[in-house]
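Here the complex is missing a single protein chain, while all its other protein chains stay put.
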Amino acid sequence: MRVYVSENASLRELAEVIEVAQAQAGDPNLVSVEVFDGSLVVKISPVGHPLDTIAFEKLKGVERVEGQAVYSLASGAQARSVVQVPFAGASFGTEQFVVMAGPCAVEKEEDLFHVAREAKRLGARILRGGAFKPRTSPYSFQGLGLEGLELLRRVREEVGIGIVTEAMEPGTVEEVSQVADIVQVGSRNMQNYPLLKAVGRQSKPVLLKRGMSATLEEWLGAAEYILAEGNPNVILCERGIRTFSRHSRHTLDIGVIPAVRERSHLPIVVDPSHATGLSKRVPSMALAALAAGADGLLVEVHPNPNEALSDSFQSLNLEEFGELMEALGKVAGALGRVL
Amino acid sequence: MRVYVSENASLRELAEVIEVAQAQAGDPNLVSVEVFDGSLVVKISPVGHPLDTIAFEKLKGVERVEGQAVYSLASGAQARSVVQVPFAGASFGTEQFVVMAGPCAVEKEEDLFHVAREAKRLGARILRGGAFKPRTSPYSFQGLGLEGLELLRRVREEVGIGIVTEAMEPGTVEEVSQVADIVQVGSRNMQNYPLLKAVGRQSKPVLLKRGMSATLEEWLGAAEYILAEGNPNVILCERGIRTFSRHSRHTLDIGVIPAVRERSHLPIVVDPSHATGLSKRVPSMALAALAAGADGLLVEVHPNPNEALSDSFQSLNLEEFGELMEALGKVAGALGRVL
Amino acid sequence: MRVYVSENASLRELAEVIEVAQAQAGDPNLVSVEVFDGSLVVKISPVGHPLDTIAFEKLKGVERVEGQAVYSLASGAQARSVVQVPFAGASFGTEQFVVMAGPCAVEKEEDLFHVAREAKRLGARILRGGAFKPRTSPYSFQGLGLEGLELLRRVREEVGIGIVTEAMEPGTVEEVSQVADIVQVGSRNMQNYPLLKAVGRQSKPVLLKRGMSATLEEWLGAAEYILAEGNPNVILCERGIRTFSRHSRHTLDIGVIPAVRERSHLPIVVDPSHATGLSKRVPSMALAALAAGADGLLVEVHPNPNEALSDSFQSLNLEEFGELMEALGKVAGALGRVL
Partner (left out) sequence: MRVYVSENASLRELAEVIEVAQAQAGDPNLVSVEVFDGSLVVKISPVGHPLDTIAFEKLKGVERVEGQAVYSLASGAQARSVVQVPFAGASFGTEQFVVMAGPCAVEKEEDLFHVAREAKRLGARILRGGAFKPRTSPYSFQGLGLEGLELLRRVREEVGIGIVTEAMEPGTVEEVSQVADIVQVGSRNMQNYPLLKAVGRQSKPVLLKRGMSATLEEWLGAAEYILAEGNPNVILCERGIRTFSRHSRHTLDIGVIPAVRERSHLPIVVDPSHATGLSKRVPSMALAALAAGADGLLVEVHPNPNEALSDSFQSLNLEEFGELMEALGKVAGALGRVL
């Protein structure tokens, strides 16, 4: 946003414009004063919030205001958004810590029903499971596709658990949306803008995974594509970023949780399974996510991790998941949260 | 690939299997021996090459060979691939250093024709210019779309210069393919697998930009998606990676050029404009790309960079481009290359 | 470590060697089988643990064992080490979560005594404060030096709180060691080997901060320099790593906590102040560190953060610190820990 200062403004009036700009931006580094075509312009960087342009127009020293805050929907100081999944009794953005659990990919019917029932019994409100799987190699297992979606539809109905599953291209968003309670956009597709627009045009909440090397600005920009199409229900999901570090598959950027809180009203959940790539490290990261203030968890659980066709090393078995839920429950209580 | 060693093989025979595996892998670190279900298995990691499974099956100590090399098409020690664009007289993967130049986005008709004529006169064989532009914010200029394609079609015909332009979703690949000599897949879409499959099914060469944090393995995996659909003409494009470094927009990973040479037969070009984000640094990086052995260049040129609607800071003006072409010509000569 | 397999070993015997190697290494990726000078060699990578060479020598198929595990002291499956600071009643590596708090640098005497008394009253066992400060610019405030040490000596005696403070060069280790309960080695000096040897030769525990881009292997290697000199009391400190991410000063690598637990017996604490660079993000990261299993905290507290000469943005004031201690106490209770 650019605020043009009147030519005959006083320095005191300019100072006032700058102070309002700094207050609205939240961070003084986002405000700069530049000379543009001979005019003094107070510029607020787009890594921002919904800005109150009227507040500027009221000031004496202001000639005109140009542009708008880039992320007027995803960002801002307004009350935190609550994303509801009534079928599952889930409310993201409240005192509830919503646990979403299940296998990486939908595979055997029997296993899926088993894990869905157990996950629900242990306190998970949403079942995760991919029907469409983006894979680095074209020769790897790519998911069961529509057949997988049908299995998810049935497990949802019979077990009574919410479903989060991924849409990989605009052409299949509708099919996914008919089955899922939450439509997932994967890390690799965080900047697949046609896909973002397509999920923005359907009515189910969207879980937007952070790209492997996405900045907070790019992530909120991606959310904005969805919001701008009219879907207000976006849940951000941190799943580890790519760094030099080698001790785990990705580096869980736990610090992005308070950063998202400061910049955006959207809820944020954490996927400790993809972040670490190792099931034995999942519990400590899940507890850390809760302690850091996340709104929920997306965690891989498989009845028999050794048999999973993808990402077997990072799946908890049901016993481990049960222990995790118990530990989460205790810490949630200490923090005034509930599962 | 997994090579199962016979139960009654001798150690000498096992050693032979390992030696063949190491020779084929090129790098001993890619070979491991593991105990799998009670059998000894020599495993070759998928970061590889097309592997000669028959060579293994001939060995005495081998029981059976399982799986295939992951990247049998994008990788390997075979003769380097040459990607031809006859209309433009361009041959990627030869002694020719192919220069592709033009504006970031297609904007004004007059400017486009002007830059196309001048770029051609100065030695560029291909005009770059985006009709569809992926942008971090939904409110930024997104390109002229089909109207931009039509301008590219006309400039191609009237000026006689090849065209490289980006396709952003499967649904518009056909339109782009009808106009372009080379279809570009952008960094943000490097792992947009439905798009990769779509460009793999059309007949024009594909310029595959590296994702901002893509490993070499992931990049070749993306290329494999295209090749596996039957399109053998893939050109890799390094455009800078995301690192901690702040002195330029991205970090040009110049070292990936020899690494690609060792692992793949595909040609590789460099985009110094996006890598640096600053036009004054483009010439030194372009010369470095040539010296490091790249097959060509994708460089932003704009008749009046200050007026460009996107990425204005990184565009050379025509005079600067002319000087760069002259310097490239001299260094190419010293290296036994031609422009 | 290299285990040479006898020429006339059977495959079953080789398989046994590999299985023992994998079990000892903990991670199958660290084990490889190579042909070396015509012999089969099972190699265990040095990113390891103290390895039991005798276990190998007992196996039938083994000819001889060469080399030793690189980090025989810092690594390993032995019982977790406990580092005691009796004067402060602090035990790192137990159910106690040890809080170390105080200003970045020792500045005014009055402030130092005030913060020491308040920190102690609120539950901190150790006072942090730098007398020697490594600064990026030679023109920045470099600490009070020996005068600062003298202040620390007095505050320790009068207030009865432990002291952790940094030594920057071999030449001043002795002076620092006479005052400090814990001698700190800063991030920039993590691979300053002469300094590591010097702190390894004195008797006080050492707090070893992770370098900004140090891998776990390098960090444990640095610890090994200290341990190898005969000082067994090393406390590791994660303080954020350098990544592409921009939303905070560094990226807190919370996932290194379980990774350290798997690889090493040494205690690990977290510095959320340097990791985030912003005081308002410190509490959530401190809670995350506790939840993830850290042994303690190093946190900046200043009676009046706005007046601090260095790192003022990341210091909590005393009221904020009190609130943090209360929250930590509750979560510690839920996890079976105590402050």
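Letters are used for the chains, namely A, B and C, taken in the order the chains are written, and counting of residues starts over at 1 for each.
As a working rule, contacts are C-beta pairs under 8 Å (C-beta built on N, C-alpha and C of every residue); 3 or more make two chains touch, one makes a residue touch a chain.
Since we're looking at a predicted model, the values are computed, not measured.
Peer 1: Given that one chain is not shown, which residue among B:Q142, B:T243, B:N304 or B:N317 touches it?
Peer 2: Looking across B:Q142, B:T243, B:N304 or B:N317, the contact with the absent chain belongs to B:T243.
Peer 1: Specify the residue from the set B:S6, B:Q191 or B:S213 that touches the hidden chain.
Peer 2: Per the contact definition at the top, the residue touching the missing chain is B:S213.
Peer 1: Please output the residues of chain A touching the missing chain, sorted low to high.
Peer 2: Residues in contact with the chain left out: 5, 7-9, 11, 14-15, 18-19, 22, 28-29, 31-35, 38, 40, 213, 242-244.
Peer 1: Spell out the interface residues on chain B facing the chain that's missing from view.
Peer 2: Chain B touches the chain not shown through residues 213, 215-217, 241-248, 251-259, 262-263, 275-276, 280-281, 284-285, 287-293, 327, 330-331, 333-335.
Peer 1: Counting contacts across the full complex, list the positions on chain C that touch the omitted chain.
Peer 2: 46, 68, 70-71, 134-139, 168-171, 188-189, 191-195, 212-213, 217-218, 221, 224-225, 228, 242
Operating definition for what follows: only the chains that are shown with their structure count from here on.
Peer 1: Measuring from the mean of all protein Cα atoms shown, which chain centre lies nearest?
Peer 2: Answer by centroid distance: A.
Peer 1: Can you compute the centre-to-centre distance for chain A and chain B, using the mean CA position of each chain? Integer Å is fine.
Peer 2: Here chain A and chain B have centroids separated by 31 Å.
Peer 1: What parts of chain C, by residue number, touch at least two of the other chains?
Peer 2: 213, 242-244
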